[in-house]
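Just one protein chain is left out here, and the rest sit where they should.
The letters A and B name the chains in turn, as written, and every chain counts its residues from 1.
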Amino acid sequence: MSQVPGKKRGSQLARDIRRHRSVYLLLLFPLTYYIIFKYIPIFNGQIAFKEYMALDGVLGSQWVGLKHFKTFTNSYYFIELLRNTLMYSVGKLLFSLPLAIILSITIYECNKPTLRKMVQTLAYLPHFLSWVIMYGILLALLAPGDGIINDIIKLFGGKPLDFLTNTNAFPWIVIFSDAWKEMGWGAIIFIAALMGIDPSLFEAALVEGASSWQRVRYITLPSIRPVIIIVVLLRLGTILDAGFNQIFMLYSTPVLSVADIIDTWVYRQGLLEFQFGLATAVGLFKGFIGMFLILGSNRLVRRFGGNPLF
Amino acid sequence: MVMKQQNKQSRYRRVGTTSVAIKPGKSDHVFNLVVDLFLIVLLVIIAVPLWSTITLSFRPNDYIGNNLQGMFLAPWEWSFSAYKALLGNQGFLLAFKNSFLILTGGVVTALLLTIPLAYVLSIPTLPGRKYLSLLVVIPYVFNVGMIPTYLLVTNIGLIDHLAAIFLPGAISTYNCLIMRSFFEGLPSELKESARIDGASEIQVLVRIILPLSKAIIMTIGLFYGVSFWNDFFHAMLYLNSNHLQPLPILLRNILMASGMNEYVEVSAFGDAPIAAIKAASVFMSAIPMIIAYPFIQKYFTKGTLLGSVKG
Partner (left out) sequence: MKRNCTRSSMLVTVVLLLSLSLFAQGAKEATGPTTIELWYGAAITEAGPPPSDWVGFGIIKEKLGIELKLTALPSNESDQDVKIQAAAAANNLPDLFMVRRDVLGRLVPQGLIAPVDDLYAKMPVRTAAHYDDVSKGHARIGGKSYGLADPGSIMKNEGLLIRKDWLDNLGLTIPKTTDELLVMMRAFTFNDPDKNGRNDTWGYGAFQEINNFEAWPGRRLEPLFGAFGVDGTWSLEEANAGLNVMKPEFYDAMVFLKQVADEGIIDPNWLSYKKDDFRAAWKQGRFGIMREQNAAFGAQSNYAPFDKNFPEGNWVIIDPPKGPKGKASIGPYTANFRIYAISAKAAKEGKTDKIVALMEWMASDEGYYLLGWGVEGVNYTKDANGIPVAANLPNANLAFSAPGGQTVTQLRNMVFYNGDIELYARYPKYVTETSKKEMSALAVLREMQTKDWTAQIGSDTLPIPNADLKRFYEQGLSEFITGKRVLTPANWTKWLDEFKRLGGQDWNDKGVAFARENNLLT
């Protein structure tokens, strides 16, 4: 961070370190924690390149090179899995995240206390509905036999639609239902950020005669920008996680071509069949893509003057 | 928009200067209308799953009706059998106690580990901050999965201890970096003046940062709490002793009963339909949230930060 001229660098660094002595004390526990609970598992992650045998342990198992990675990339469905995974994670990023931001801003801007309180208290609750419950609700709404939506369609003389087993409708259902369930929960962090805005800014804006739209655009949004950037960066880092629990609950055989994602594939292929090397290899594969995206977008953030991750 | 500013820490001043350039407008009424409308539509949309879950949880076993009645209208015959089945389960109190221990132990440990790390990462002049950040992000991005962590938990003897549920997740990189971004947003003048007065970083953290960050600490604490409270998977994996099983395991055992026990002549939960039990268990999983959120909302009031800075 500190941009200092080259010749001063050495002494500056020494001074910085001296100045931050007590920082290392603060770091003692978190760093020890990281080494034990985060980096030892990563070290154990070498089983991605090994034929893991329980009796031989991590170190004693035979190296097999990229075998597990090849099993994954040579899958008959590899391209499709990648496509579906990206479709859902990018779709959710582009749909749910803006909605969560809009929700937090509207809650913040709402000048009717009762309405604001009601939304604030209820909006997060759908997060706690498990996907089992959500599936039941979706079934009641969308079932081809007697779903409410189809009842309405039939009322107007239309032909009932098979939303849940139709490959065109399924992706939309996944993305909408995710927003439905998680939007309020996702907004909490932005609401917390909004509470830090200095009210005198608004007073100043009022004096200047700024409209509400302008206030949102020039005060509210910019002040939660750092949080938005962090959230987006972190979500890019796990771009190949598309929501296992949701897909696993919602999908059925007729829509596999648009529903199967990397994680569901690993679940069926790896975890249930003692192929732990494969599961770990796929985890690393996802990590490489995520790291690439996080580093790239971090650069962009830095270039455009935001608060970067590194 | 004036985005480039020399002083990176002074976001407040930056935004302040920006607002000066704004020209007056007169569409506040439309704005308020749009805001209210959005919130009202949202309320309706959210009410659908919530209300239908509530009515479902009170549904008697022999309920029939068309879908519309099933989803939106209160059944004409209410039944508390689902709640009886859950709360009356012999294991309920023990499981609740275990979950409570996991929750409190988890949140305390997680915050004690996350806050210092987030704070250190937020110090702009820290040497090697970039590499430290990278060190924190790598394990987040490279998720090596279940077995490498399971091997660790076994090797350090945590299997069959409640701590195994929260220790592997005691620092969530996501929560940590969000917290960092809040710390970064605090007015730097305060920190600088304290440092000039000779305060150590620990003192800055405890005396200046923490009092200003109650809202975010409670929010992050809540995120941790909810995830530990509802952690089924790690409890299933790491806990063996029957007396250590937490609430998510108990709920799962009840929910799965219909799938596993079709050979059984009697049902332990009497006349509660499985769908009602599923719905009722939602409210169990939201308990910490329902209890804690109102308290947190107290801190969610406009300008909390500034008031304390001035005071």
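Some observations on this one:
Rule of thumb we're sticking to: a contact is a pair of C-beta atoms (placed from the backbone, for glycine too) under 8 Å apart; a residue touches a chain by one contact, two chains touch by 3 or more.
Since the structure is predicted, the reported quantities are computational estimates derived from the model, not experimental observations.
When you scan A:L122, A:L256 or A:L295 for touch with the missing chain, the hit is A:L256.
When the whole complex is considered, the residue among A:S11, A:Q62, A:N111 or A:T167 that touches the unshown chain is A:T167.
Only one of B:N32, B:N61 or B:Q297 touches the chain withheld from this view, namely B:N61.
Think of the hidden chain as still there; on chain A it touches residues 22, 25, 28-29, 52-55, 57, 75-77, 135-136, 139, 143-146, 160, 162, 164-167, 252-254, 256-257, 260, 265, 268-269, 271-274, 276.
Interface residues of chain B with the unshown chain, by the touch rule above, are 61-62, 64, 66, 85, 88-91, 101, 105, 108-109, 112, 116, 146-147, 150-151, 154-155, 159-163, 198-200, 202-203, 206, 236-237, 240-243, 245, 249, 252-271, 273-275.
Just so we're on the same page, only the chains that are shown with their structure count from here on.
Chain centres here are Cα averages; for chain A and chain B they lie 15 Å apart.
For chain A in complex with chain B, the touching residues are 1-2, 13, 16-17, 19-23, 25-27, 29-30, 33-34, 36-45, 47-48, 52, 58, 102-103, 106-112, 115-116, 118-126, 128-130, 132-134, 136-137, 140-141, 143, 146-148, 151, 180-181, 184, 188-189, 191-201, 204-205, 208-215, 218-219, 222-223, 226-227, 230-231, 234, 237-238, 271, 276, 279-280, 283-284, 286-287, 290-291, 294, 304-305, 307, 309-310. Residue ranges of chain B in contact with chain A, taken from their complex: 1, 3-4, 11-12, 14-16, 18-28, 31-32, 35-36, 38-40, 42-43, 45-50, 52-53, 56, 66-68, 70-71, 112-114, 116-117, 119-120, 123-127, 129-130, 132-149, 151-152, 156, 167-168, 170-171, 173-174, 177-178, 180-182, 184-185, 200-202, 205, 215-216, 219, 222, 255, 275, 278-279, 282-283, 285-286, 289, 293-294, 297, 299-306.
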